[in-house]
Each structure stands twice: as structure tokens, then as C-alpha cells.
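Excluded from the complex is one protein chain; the other protein chains are retained at their positions.
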Amino acid sequence: MVHSHILSVGDLMKASETAIVFIEFQNDFCKEGGALYDVVKEQIALQRTIKNAADCIEKARGRCLTLIVPIVFEGDYRDAGCEGVLGPIHMNVLKAKAFRKGTWGGAIIDELKPTDKDIVVEGKRTLDAFHSSNMDFLLRVNCIKHVAFAGFLTNVCVEGTARSAYDKGYKVFLLKDCTAAMSAEEQKYVEEKFFPLVGEVLTHDEFLSRLE
Amino acid sequence: MVHSHILSVGDLMKASETAIVFIEFQNDFCKEGGALYDVVKEQIALQRTIKNAADCIEKARGRCLTLIVPIVFEGDYRDAGCEGVLGPIHMNVLKAKAFRKGTWGGAIIDELKPTDKDIVVEGKRTLDAFHSSNMDFLLRVNCIKHVAFAGFLTNVCVEGTARSAYDKGYKVFLLKDCTAAMSAEEQKYVEEKFFPLVGEVLTHDEFLSRLE
Amino acid sequence: MVHSHILSVGDLMKASETAIVFIEFQNDFCKEGGALYDVVKEQIALQRTIKNAADCIEKARGRCLTLIVPIVFEGDYRDAGCEGVLGPIHMNVLKAKAFRKGTWGGAIIDELKPTDKDIVVEGKRTLDAFHSSNMDFLLRVNCIKHVAFAGFLTNVCVEGTARSAYDKGYKVFLLKDCTAAMSAEEQKYVEEKFFPLVGEVLTHDEFLSRLE
Partner (left out) sequence: MVHSHILSVGDLMKASETAIVFIEFQNDFCKEGGALYDVVKEQIALQRTIKNAADCIEKARGRCLTLIVPIVFEGDYRDAGCEGVLGPIHMNVLKAKAFRKGTWGGAIIDELKPTDKDIVVEGKRTLDAFHSSNMDFLLRVNCIKHVAFAGFLTNVCVEGTARSAYDKGYKVFLLKDCTAAMSAEEQKYVEEKFFPLVGEVLTHDEFLSRLE
């Protein structure tokens, strides 16, 4: 079948059919003193991730759907299960005492402080945000077709959530200047090797200029 | 293959492998003045749902996993999507202005007020709680095999979430005296016709006596 | 947000955005000698399920997406897991030796024999067909918004798959004269009590007259 509303690379997109997803913009990742800041601070500085993401959400609010997706655990990690079940990357979070509800480290950074035009997506505990939240419901009922991704880590939760979006039938976009990985090598791998297999890689300004 | 740890009807279950899920014990359903109280108040009175559920959670806390699962929307329902997408039962919620974050109606009832031994599951927007929350993650990482269900409505969200749990490989139980439907006919239908196809129907005291 | 393409009850639907899902039209359910025919034969006769479904698929083929969804297990049920894990309704299937690949009982009935205009959906092992197949992928990539359901049992797999479709954001329809349950009571319950909460209940002719 042929549908007339299909998007080709470079085409404009309806803003009302578009969402931008901001993953894990929390103090523990983004700020001096944050539990996991050290692993990502160099790339954040290099990419100007925070400044770009703040610019992006400010320009996008009210035009398209803006979803803010933190990862948080109970303060005592009682939601992290029996000993030994969670794998290496979750164990690092627990050892670092990162991403706990009600702590400064677990809070969303001031630069992306949610307003009543955003929706804060609750529940993320897994690499793929869809698997542990209501994000698919939110996108479906809001008639979203195009989803752009920002946040941390480019090759872990950002890529993982974008993979899942792709498999669910959304057009996916990586806002490269609003993401960061642990190293330039990993960032480059996602931008050049993986993401072009599933969608487009562009800056937040390039993406916003495609919305109508 | 034959595994030795399998459960037959009537067998004891390890409490550490068991969860009880309390669905939508919120003022809007359970209390005079709640937005949807009228549709379920007769059955709540008849079944003594609140008293039984309060007794159940008190006895279960600290022995097995206790999950409290409200359904809540943003105050302006901006997470409920474009006009006309949601179906009849969601439209009723919106018309009644029920289940809004930060309102008395959306709050969990005092009798089941969460403690730090419970986990409040966030995100439920759909009939099947698994589809819009991290409940499967919570059950997996806590090594849960047996899941009992309480709450509202017996034949809608309670049955729907139990169906999904069954399909995901959990043993499922209906705590009949801790649920309520809109009519005795619907309650009886679930207890006698549907639920025996997927699991066991019993009182909360009967269920708790099976835990070891 | 307000979208102009939204459907109200009674509105016409684009055939190209519509799918009809035919669940478990297999000899084991539908034909004399089938392993589970006895449990459903009275209702099949009363509803004229086979004749209506055959008429429906013939008229729908090539206009909208027609999906045929059998449930089949390996001949030795080696895909049915360790002893004791599956619940009551699956155990009945195993005891009856029903729905085995390569057997007459497991085959789709002649009246709904797939053509190259249909898609046979593989993998169904669970009550909700979405949970064990690629049906969500098929619906998404075919730009489907409206999904109608036919088949067996009205209150088990048909209702279960429709519940999941509803939660995934599709408009759902029950083709009542193309379904059957184990009793008139269960059929009536779904038609009058449950399904109106999530969608519309109508005959296949009424549904087809809504397609444009």
C-alpha cells in the first residue's frame, strides 16, 4: 500500500506528530559532585550537552511533545531486587549510590526543570525506557510518529530506547549535540556506525528546523 | 523437562517468591465523594473490600513483596493524548475528572497508605498495569513466581493485569474478598467463569496461609 | 491537541487503516472430531460462527488487512515448558493433545484457508496474541488504526487480544457473529458487559459497511 503522509529523509515533520525524549538529565550524571559525573564529564564538556539540551527543550516546549525521563530507585534500592540478579551496569549504579528518589543526585537538573508543558515519564529502571514506563502509551495516544532522543549514555540508554522505538514503528532521530557517552569513541560509533541503520543523526537545531 | 520446585494447587509457596498487587485503592474509587465511588460502592460494601485489603497488606508487609498500583493522570490530562484517541472507559475517567495527580481523589486511601516496606508502582495508564509501568521489572528482579491480585475493577484492570501476568509465566491468584466490580454479576463471572482458567480464586486469609 | 482524523462511534473508517484478526479458526476448535470441538460446538452452531467468518474474510480480502492467527505447539509440546509451569487452560490443551503443528487438528479450517492476500501470524502461544507474535509490528508498519476481532474463545483469547490492542492505542471492534464462547452466558457477558468499555460490538456486515 502507498500512504501519502510518509516521511523521507530531509522532509518536514508535523510538530504535533513529534516528540523529543530527554533521558537521565539528572545531577548524578550532569553535575560536579554527582555520583556518576566523572564517567561522562569530559564528553559533556566537549559536546556542550547541557547547554544544547536546555536550548532544545526551551524551543520545543509547546510545539511538540517534550518527555523528560529520569531513572530513579527507592532510597534503599528495595526495588532493585534480590542480590545478584541485576547485571554489571545496574550494579555500578548501586555501588555509586546513584539515582535515588528524594536525593539531590536523583533530581532533574535545573536547566531542564520540568514545566507544565512537559511530561515527566516515571518508572524507568531498565536500559530501554519503554520496557519500564508508560512511554509507548504516551506516544500512541498523542498520535506521535517521529521521536528524537537526547541524553545519557549515548550508546546505552539513549541507543537502547531508540532501538525499541524503531522496532515499535516510530521514525527515530539522534540529537547528537544533546547526548554524551563515556568516550569520544563510543559517541562516534553510535553517530557513524549504528544510528544510521535505524534513523537520522543531526543537531537539535537541524531537527527543530524540520518541524512545521 | 521436569523441575522439582513446581507448585500444584493447594501447595505452599515461598513468601520470598510471592508478590501481592493492590490495584487502584484510591479515594476516587473507594470513598464517599470520590469521582467514581458510585459505580462501585455497593460491591465494596458487600465484599468489605477495603477492610479486607487493609488486613491483607498489614499481614503481608515484610513477608512478601507488596506493590501498590494507582492510576494517575496529569491534572490537565495532557498525558491523555489527542482528542478521540482514548476509548470509552478512559473517556469516562476524563469526564468524571478522576485520578488526577495531586488531588485527594487521586491519592491512595489512608487504609493502604504506603510504608517503606511497600513499593508504589508508577505509570499505570492502561487497563493492564504491566503495559504502562515497571511492574514486570520489579517482579523479575525480585525473583517472584507467584502473584496475587486485589483491587478495582475485578473484571477490568484486575483481570487484565492478571491475564498479562499469566501470559508472562507467573502463577496468578485472585484475592476475591479484596476486589470489587460494578455489579455482583461481573464479580461472579470473574470468580467462577474466567479466573479458574488461569489461576486460583481464594480469600486473602486462604492465600496468606499458603505462604511459608 | 485536536486531530481532525479522529473516529467517533458510527463514523466511516479507511479500509487501508483497518485490520481484521481471525483467531484460532482451526479444526481442533471448529470441526467434528477436533480435540476441543465439544466445548464450543453449541455456540458455534448458534452463532453460525464459521459461515459468518468465511463470509467476512471473503468480503474483506484485498480491502483491509486480514490476519489469520492460529495457536500451535510442537508435536511433542517441547515448547510448552517445564512440568507445572503452564496454568489450567494451557494444561487442558496439552491433555487434549490439541493444536499441534503438522496435525489435522492444528490446521486452519478450509473455510478460512489463507490466500496470498492474507497474512498468517505465527507464534501465538499465549492468551493475548500480541504477547507471543509479531502482530504489533504488522499493524504498525501497515499504518493500521482500527482492529476488529473474530474467533475463539470470545471471552478468553479474543477478549484478551482486544484488551491488549486497546492498551496499545488501537480502536477495537468485536465481530460478534464471528466469535464463540463455551456458553451463551459468557458470550453475552463479553458483548454486553465488557467490550463496550473498550470498543464497539457489531456484526461483520455492520463493520464492513463502515469501511470506505
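When the chains are written out, they are named A, B and C in that same order, and each has its own residue count from 1.
Here is the rule we use: contacts are C-beta pairs under 8 Å (C-beta built on N, C-alpha and C of every residue); 3 or more make two chains touch, one makes a residue touch a chain.
Worth saying up front: this structure is predicted, and the values here are computed from it rather than measured.
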Identified contact with the non-displayed chain, of A:D128, A:D177 or A:E191: A:D128
Full-complex contact with the absent chain, from A:L65, A:I108, A:A150 or A:V172: A:V172
Hidden partner chain, touching residue among C:K31, C:H131 or C:K176: C:H131
Which of C:T18, C:T49 or C:N142 contacts the chain that the document leaves out: C:N142
Absent chain, residues of chain C that touch it: 74, 76, 78-82, 85-86, 116, 119, 121-126, 131-134, 136-138, 140-143
Hidden partner chain, residues of chain B it touches: 1, 3, 16, 136-137, 140-143, 167-169
Chain A, residues in touch with the chain not shown (by the definition above): 1-3, 6-8, 81-85, 87-89, 126-128, 131-132, 155-156, 160, 163-164, 166-169, 171-172, 185-186, 189, 193-194, 196-199
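Rule of thumb we're sticking to: only the chains that are shown with their structure count from here on.
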Chain groups still in contact once chain A is set aside, others held in place: one piece
Copy-to-copy rotation for chain A and chain B - C-alpha atoms, rounded to a multiple of 5°: 180
Copies chain B and chain C touch via same or different residues, half shared test: same
Distance between chain centroids, defined by C-alpha means - chain A, chain B (Å): 31
Distance from the mean Cα position of chain C to that of chain B, given in whole angstrom: 27
Two or more partner chains touched - positions in chain A: 136-137, 140-143
